[in-house]
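A single protein chain has been removed from this complex, and every other one stays in its place.
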Amino acid sequence: MALWGCLAGGRGVVEALLSVRGLRKRFGGLAATDDVTLDVRPGELHALIGPNGAGKTTLIGQLTGEITPDAGHVVFCGEDITRLSVAARVKRGLARSFQIVQLLDDDTALANVALAVQAQAGHSFRFWRAAGRDAGLLEPARALLEQVGLARHDTRVADLSHGERKLLELAMALAARPQLLLLDEPMAGLGAAESLAMTETLRALKGGLSILLIEHDMEAVFALADRITVLVYGRAIATGTAEEIRANPAVQDAYLAEELAP
Amino acid sequence: MRNALPPLAVLLAAAIALPWAAEALGQPATIGLATRILCLGIAAASLNLILGHGGMVSFGHALYYGLGAYTVGILWEHFRLGEPIFGVIPGSNELLVTLPIAMVVAGVAAAVIGALSLRTSGVQFIMITLAFAQMGFFLFVGLKAYGGDDGMLVRRRNIVPGLDLRDQNQLYWLCLGFLVAWLLLQWRIVESRFGRVLEGIRQNERRMAAIGIATYRYKLVAFIIAGMGCGLAGALTANYLRFVSPDLMAWQKSGEIMVMVILGGVGTLLGPVVGAAALVGMEYVLGGITENWQFFLGPILLAVVLWAPGGIMGLLGRGARRG
Partner (left out) sequence: MSALVAEQLLNGLQFGIMLFLLAAGLTLVFGIMGVINLAHGSLFMVGGFAAALVAQASGQWWLGLLAGLAAAAATGMVVEVVVLRRLYARDHLDQVLATFGLILFFNQGITMLFGRQPLMVQLPQGFSGSIEIMPGLPYPSFRLLIIAVGLLVALGLYWLIQHTRIGMLVRAGATHRDMVRALGVDIRALYTVVFGLGALLAGLAGVMAGPLSNVQVGMGEQILILTFVVVVIGGIGSVRGALFGALLVGVTQTLLSGFVPGWLRQVMGGSEADALGAALSSMGVYVLMAVVLLVKPRGLFPAHA
């Protein structure tokens, strides 16, 4: 179960929930991740920003386990998870949402979340009882959908709007009851109203769990982030609060100053 | 499922009554044909579990069919000769012994082959399952003691307390019973938590990993269950045909079983049985007209794939909903 992890079980309170040290990944001649070091503290919302091609996707891949780094370590709750599989990391409390939604298109939103709830509950080698009517799965699923603000529970994913699918992505990640949520551009493709709604939903999550947020939407980033790390050409060039980042000349070089304006 | 119950009940009643109807109409050969359809239906249904629900395109599924059949054949042969296998395992002509052993043999083979093959996916997986089945084919071709290329007669059907399987009607009803039991089991599996995971793996394996599902073990378990079902089908077939040969596990047979699944309707409960009936029916009807009926089967198959991907069940409006 993900709830007891870092803060219990004899590990005590840890300094950093997620600790990335010296992470490197090359693809042919290109250093996609170049000696990246960063921390996510318990309870914080840490944003990861950077221009396109900065290597954010590759970094996320190494944090979630889809990509194996060439060098460096990823430590979660004091445990080195660098070589752990994707599913094993989720079981330890590290969940993510996908930038390009990865959903089960033939099923309803409710069925999608119910499956995520089922996976978290851990009893999937059951062969006889029907899962589609199991209240123990459906009720938590409905609660999660309400928490993210998705109303059309019984609609097939193929028939949902883009904004609704992004909400569903978030619900799926939350179903894993994570301690650290990796959100990969949850606002991508959302309209103004939807972005505001998503920002509020994320704000409501703060404090209960830690979030590493990758985003281009600077309004949301500055509204939500406790700390920000800037990634450029695979290197983390600066980490700090919103003010520190805005004032940082290296960051201003990488981005146009106007992009950083509130 | 609730509102499907009345038509299913009618269908079942008709299936039970088939032998009497066939005899009354003076067409007793139909019963044999129908028995073949039932056995192949179990094989196709078992493939549908991993293919239609799990998305695993196994092109070597007939291996388990052949293994099930050969288990019955080999146990019979050693029973007939009075010599135990490897000097230790006695032969048997009792269905209550041979059927479970056939399923275990098929299951163990599926476990070993699945463990290896499921480390791959996509095109590789298809080729590897095909290759392993081919390996089994060559093994049995080389076993002259069990007939080799020519196959082996199983002169008498297995015995079961309470039934006389020499009566083709009783064998038919036995096979019908097993088909119904297997379909019931498969229906429950598909609706269960395990089945939901399997469907999820079919639709988006990456997503399943992201919610914490270690997909490999679920695929392997499904693969083993499917192998055991196919072994059951093979064992019943050996009893029906009273003959086993390596052709039962040849790549053509794997292809046939797959064709049945697609013809009937991938991912549906009855589709595989409907497909088996369609294919056997086509062979019977078209084969009566020309020896080269497969020349027409090719384009028919192409047409189904391109324009009627839901198969016959899809055309009847009862297809699986696919995006």
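Lettered A and B in written order, each chain numbered from 1.
Rule of thumb we're sticking to: a contact is a pair of C-beta atoms (placed from the backbone, for glycine too) under 8 Å apart; a residue touches a chain by one contact, two chains touch by 3 or more.
Computed from a prediction, not measured in an experiment: that's the story for all the values here.
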In the full complex, displayed partners of the excluded chain: B
Identified contact with the non-displayed chain, of B:Ala15, B:Leu51, B:Ala210 or B:Ile225: B:Leu51
Candidate in contact with the missing chain, chosen from B:Val97, B:Leu220 or B:Leu301: B:Leu301
Per the touch definition above, residue among B:Ile31, B:Val141, B:Leu270 or B:Ala320 touching the missing chain: B:Val141
For chain B, residues in touch with the removed chain: 51, 57, 59, 116, 119-120, 122-124, 126-128, 130-132, 134-135, 138-145, 148-149, 251, 255, 258-259, 262, 266, 292, 294-295, 297-302, 304-306, 309
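Just so we're on the same page, only the chains that are shown with their structure count from here on.
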Interface residues, chain A side, partner chain B - complex: 64, 66, 85-88, 90-91, 95-96, 98, 102-107, 111, 114-116, 118-120, 123-132, 134, 158, 172-173, 175-176
Interface residues, chain B side, partner chain A - complex: 188-189, 191-197, 199-200, 203-204, 206-215, 218, 221, 321-323
